[in-house]
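Shown here: the complex without one of its protein chains, the others still in place.
Here the chain labels run A and B in written order, and each chain numbers its own residues starting at 1.
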Amino acid sequence: LTLLLVLDLCGVFVFGLSGGLLAVRKQLDVVGVVVLAGFTGLGGGVLRDLLIGRAPPRALDDWRYLAVAAGAAAVVFALHSYVERRYRFVQLFDAAGLALFTVTGADVALRADIDRAPAVLIGVLTGVGGGALRDVLAREVPFVLQRGEFYALASLAGAAFFVTADYLDAPRTSSAIAAAAAVFALRMASVYLGWTSPGPLDRRKRDAD
Amino acid sequence: LTLLLVLDLCGVFVFGLSGGLLAVRKQLDVVGVVVLAGFTGLGGGVLRDLLIGRAPPRALDDWRYLAVAAGAAAVVFALHSYVERRYRFVQLFDAAGLALFTVTGADVALRADIDRAPAVLIGVLTGVGGGALRDVLAREVPFVLQRGEFYALASLAGAAFFVTADYLDAPRTSSAIAAAAAVFALRMASVYLGWTSPGPLDRRKRDAD
Partner (left out) sequence: LTLLLVLDLCGVFVFGLSGGLLAVRKQLDVVGVVVLAGFTGLGGGVLRDLLIGRAPPRALDDWRYLAVAAGAAAVVFALHSYVERRYRFVQLFDAAGLALFTVTGADVALRADIDRAPAVLIGVLTGVGGGALRDVLAREVPFVLQRGEFYALASLAGAAFFVTADYLDAPRTSSAIAAAAAVFALRMASVYLGWTSPGPLDRRKRDAD
């Protein structure tokens, strides 16, 4: 339980950083940084809690979530001119958030007695939800929909691994850490090695060019 | 009950097709097809279940919903180069989804002891919700807001008819089929006959031209 709370709060922090940094890149003001950091850091968890019927959502009920999201906004605000130039850091934070929220989403769903297949889906939605909300608000194409990004598939693999490990009665702490590490490694490997999600549709793009 | 489940799953399938086909048209990759098919097919029902306080939503709780949405994505993926050229098919599928979800939305609301006027509204929101979510994610103007489309009005007419028939104790199976057929017929007639929703505002547009 404590481990999962720590993972969840780490996810809020790194996703909050990514939201705040997008606000800086879009030349928004202080409020924009706070709003985007908050929606990105807390949005996935709120969506998860609404889907499993937990109201009010943890993010509004537990001051630590608000504090961590505010801390992420403050860090962006203080350091943005430094951090912004390090775009690799942004991708790193985003991949970490995706990994952490995928696992906490699936874990919360399993604890709420959701079936296995929906629990995998809730893990993926928790992982990608905050970022999708961020991009819709900032009028970007949601990252998860961007052509060729190996993003949702990394989350899906980790969520499926975690739920399967739970089914096999693996110790939850170990499998949570292994699943998060797997999502993070898959996502970062795709960025550095240029993996893309499979695309039989690619032929069409060449035709269109 | 069984009839409504069948209608609901048919709605998931045809809306899933329309979401997947939009992803193909926007040159998204495989993940984009699956994500848009899933959000379009399941989004309206999830919204409906959140509004009536049912958590987790049926779409996450019942594997048949996930399977049908995945099937729609697979069909789009396999046949997209064929289906895409048949844009009339897309309008047909979309009209069918609007018709089916309008009726199942209103029916679920009535069974959850929602009052009649809100039940009509929930029918309309269920009918138009998945498509609106699809268009926001894909950065299109939501269809329901597009100037002159006879879309929400068709849904409203069907939902009002279905709820009125329920008030008059008409047999629910017959009135569900009649209401869905009416929405479908109204929407397709508007496409083929060029109906538009009434627009006293049209004068303003001419002035602006």
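The rule we apply is simple: a contact is a pair of C-beta atoms (placed from the backbone, for glycine too) under 8 Å apart; a residue touches a chain by one contact, two chains touch by 3 or more.
None of the values given here were measured: they were computed from a predicted structure.
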- Task: May I ask which residue of B:Phe93, B:Tyr151 or B:Phe184 touches the chain that does not appear here?
- Result: B:Tyr151
- Query: Which residue, A:Val136, A:Ala165, A:Ala178 or A:Val191, contacts the hidden chain when the whole complex is considered?
  - Reply: A:Val136
- Note on the structure: Residues on subunit B facing the left-out chain by the touch rule are 50-54, 112, 114-115, 117-118, 121-122, 132, 136, 139, 141-142, 144-145, 147-149, 151-153, 196-202, 204-205, 208
- Contact footprint on subunit A, counting only the chain that is left out: 23-24, 27-36, 46, 50, 55-57, 60-61, 63, 66, 77, 80-81, 136-139
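Convention: only the chains that are shown with their structure count from here on.
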- Query: CA centre of subunit A versus CA centre of subunit B: separation in Å?
  - Reply: 29
